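Note that this complex is displayed minus one protein chain, with the remaining chains in position.
Chain IDs A and B follow the sequence of writing; residue 1 opens each chain.
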Amino acid sequence: MPDTFETKKQEKTVVTDVPREAGVDLRLPAVVPAVPYPIETLVPQVNQQTPAVGQRVTRPDGRMHGLGQTKYIDDMSFPGMLHAKIKRAGIASARIVRIDTSAAEAMPGVMAVVTGRDIPVNSFGPSYQDQPVLADERVFHAGDGVAAVAALTEQIALDALEKVKVEYEPLPAVFDPVEALQESSHKVHGTDTNVYAKKTIRKGDVERGFAQADHVFENRFSTQMVEHVSLEPHAAIADWDANGRVTIWCTIGRITLARGDMARTLKHPMSRIRMVGTVVGGNFGGKNEITQEPVLALLSKKTGRPVKGVYSRGEEFTSTTTRHPIIMDYKTGVTKDGKIIARKVRLVLDGGAYCSWSETTLGKAAILSAGPYNIENLDVEAYVVYTNKTMTGAMRGFGAPQVCFAYESHMDDIAKALGIDPLEIRLRNAFGEGSASPTGQVLHSVVVKESLLKAAERFGWKEGRS
Amino acid sequence: MKGFEFVSAKDARHAVALMAEYGPKAKILAGGTDLLVDLKSVPEAPPAVIDITRAADMKEIKVTDRGLVIGALATHGEIMSSPEIRDRYPALVDAAHSIGAIQTRSLGTLGGNLVTAVPSLDSGPALVALEARVTIAGAGGSREMPLIEFFVGPRRTALKAGELLVDVVIPKKNLGKPAGFQKFGLRKGQALALVNSAASFWLDPAKKVFVDPCIALGAVAPTVIRAPKAEAYLAGKKVTPEAMAEAGRIAAGEAKPISDFRASADYRRDLIAVLTKRSLEGALAVAERNQKESRK
Partner (left out) sequence: MTDVVLRVNGRERKASVPPETTLLQLLREHLGLTGSKLGCDVGDCGACTVIVDGKAVNSCLMLAGQVDGREVLTIEGLATRDRLHPIQRAFEERASLQCGFCGPGSIMSAKALLDENLDPTPQEIRDALAGNLCRCTGYTKMIEAIQDAARELRTEKSARTAP
């Protein structure tokens, strides 16, 4: 396809009359003497206070950030670089009957179009390879990509997406994780069940514990979906050269894992793939796997040019991973003086359309769901289920914040009902040195009680309540 | 953004002429803080964007024989720092301050905020509580109407095709009328109002009673509304904390708030009661300060 074309659009992309004397404004600062760091090695003993605490250190990248000279992906460009945009399904569950890209391909300035069928191996994922790079046969959530365009400008690519015609046959969908557990529910991936991972932790005899308890408390807690909203959107540049070597500049935090996924999806030797992790404008767990990178690589292969893709803020919400909403049922048996003797926990994690880092999150959520408390009789069952929603994955804490909200709220309810001070009930149950976690790990350097007491003293817990 | 033509208007008259030339689909760019967001997502671009940011005659804030005239192009930042407004109308300053963040306040204009006419708009209630009027220019000349009638529905105003909001006037009779403004959002900065409320009244210096009380509420109905029952209750009543609290409760009963993901209708009603009481207290503080100063 020729680069030059005779339309109104042409004048918009030709910027030769714009002076490109950018360098004059990028004034370099003089180098100031570096801050010396202590270099003698120090191996602190357990529980020993190291001198690092309280020292002021600057960040090695702080100056570049403050000068605006840090080069994030969107600040980089290469000669002949094209811009890619992805068309999103906008329908949660459907069969793709046909995709017609001819009108888009015929548009001046459009250099290449790819669909799911062009992806050599159209599945990836860190635990289960259940996620397509672009939806081909089926759409599993509204944020699924169905086609991608590389064009001379971002706006031409966006205009071309409107000309990509996709015919859908709508299918049933499921959006509620509890409903997704039921046998009669729509099965997102057509398998027997929507449950794709389960963790069980059993310790002691929880039913006997409840029988012995003076009081049994039950409550349900739930949390919502949360997007990382890193200030820099997902961005990447792919360059497939004439020797078949692909270079990807990307914001991914785990480039080695991503390299494996690239090799798989592109069916290309890993040795021919080079991933360059650039400075990332915020990750928080949301940039831990590939997103558009294989698409950009294929567009680059088709056009012989570097291709850049930057997600819009809207795509960040619909088409990248989020934090799991969890429905958490707690049942806790306590003695009248507030000692927890039995706890039953049921967690249902809303996994969205694909697994992503759900399995990891599930494990952490399950292990931590009992809280930092010694509980003799414990029964935890945790499930993660598919729904036709944006996939959930890694985010700061991997499931820990959700269960912490539940067990601490539950603890407050119990304390209130028993008339025990909320701090006191925690001290009576908290882990100590040598306590074992629910999965039997013996814990050292445990300072739960000390931390609670110190915090209570610092912010005036007692004074505030009297 | 999809392509469009960009034309700049020298003044209000030029803007009206350009609107006639480019037709009703052309968009007016005043501050752009809403317009550009819309233009980035519209399926079809307008034929032209008429930039009125350079129309100096629509920017002035001054006291004339019509009253306090605030040009439609005065930015929220300019309203906050205007010597005509800064000390005399804390309610207008607070309302302007509650809009967006500094970046939006240095671009966003009073006229743009009013023309957008979202139910939660922050500049509306304080002006309605001061019984502001608007001037509208069109090809056939200009007309005036009370601001409260300018709002027709959510995102709908009384502007007809080819018409331009030129200025907002606080009428002479209300010059210096003490007023208070309160907004409650989910954050202190850059948040939409769950409820906003403004109140004004003259304080009778001898009898210490409410004279001409006026209460306006935002984000609790399709447009900014007055609370006539609460106003009637206050008129002539002795200024006391109890009376102000009761007026808040009455006002809460006069609104029709909705439940949405930001807050429930019940919560909004509670907010109306509290915020109305506080905006009355704000107006009282201004009134007392004014009386103290006039005695000096």
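Here is the rule we use: contacts are C-beta pairs under 8 Å (C-beta built on N, C-alpha and C of every residue); 3 or more make two chains touch, one makes a residue touch a chain.
Note that the structure is a prediction, hence the values are computed from the model and not measured.
Asks: Can you say which of A:69, A:102, A:212 or A:256 touches the chain missing from this structure?
Replies: Within the whole complex, the residue contacting the unshown chain is A:69.
Asks: Can you say which of B:29, B:91 or B:179 touches the chain missing from this structure?
Replies: Going through B:29, B:91 or B:179 one by one, B:29 is the residue touching the chain not shown.
Asks: From the listed residues B:189, B:205 or B:236, report the one that touches the chain absent from this view.
Replies: From the options B:189, B:205 or B:236, the contact with the absent chain belongs to B:189.
Asks: Touching the hidden chain in the complete assembly: which of B:82, B:104, B:120 or B:157 does that?
Replies: Counting the whole complex, the residue in contact with the absent chain is B:104.
Asks: Taking the full complex into account, find the residue in B:25, B:40, B:86 or B:289 that is in contact with the omitted chain.
Replies: B:40
Asks: Considering the whole complex, not just the chains shown, which residues of subunit A touch the missing one?
Replies: With respect to the unshown chain, the touching residues of subunit A are 11-12, 15, 17-30, 32, 56-59, 61-72, 74-75, 155, 228-233, 279-284, 310, 312-313.
Asks: Applying the definition given at the start, please give the residues of subunit B touching the unseen chain.
Replies: Residues of subunit B in contact with the hidden chain: 1-6, 8, 29, 32-33, 36-37, 39-40, 45, 49, 51, 53, 77, 100-104, 106-107, 188-190.
To be clear about the criterion, only the chains that are shown with their structure count from here on.
Asks: Touching residues of subunit B toward subunit A in the complex: what are they?
Replies: 1-3, 43
Asks: Within their complex, state which residues of subunit A touch subunit B.
Replies: 8, 12, 155, 159, 162
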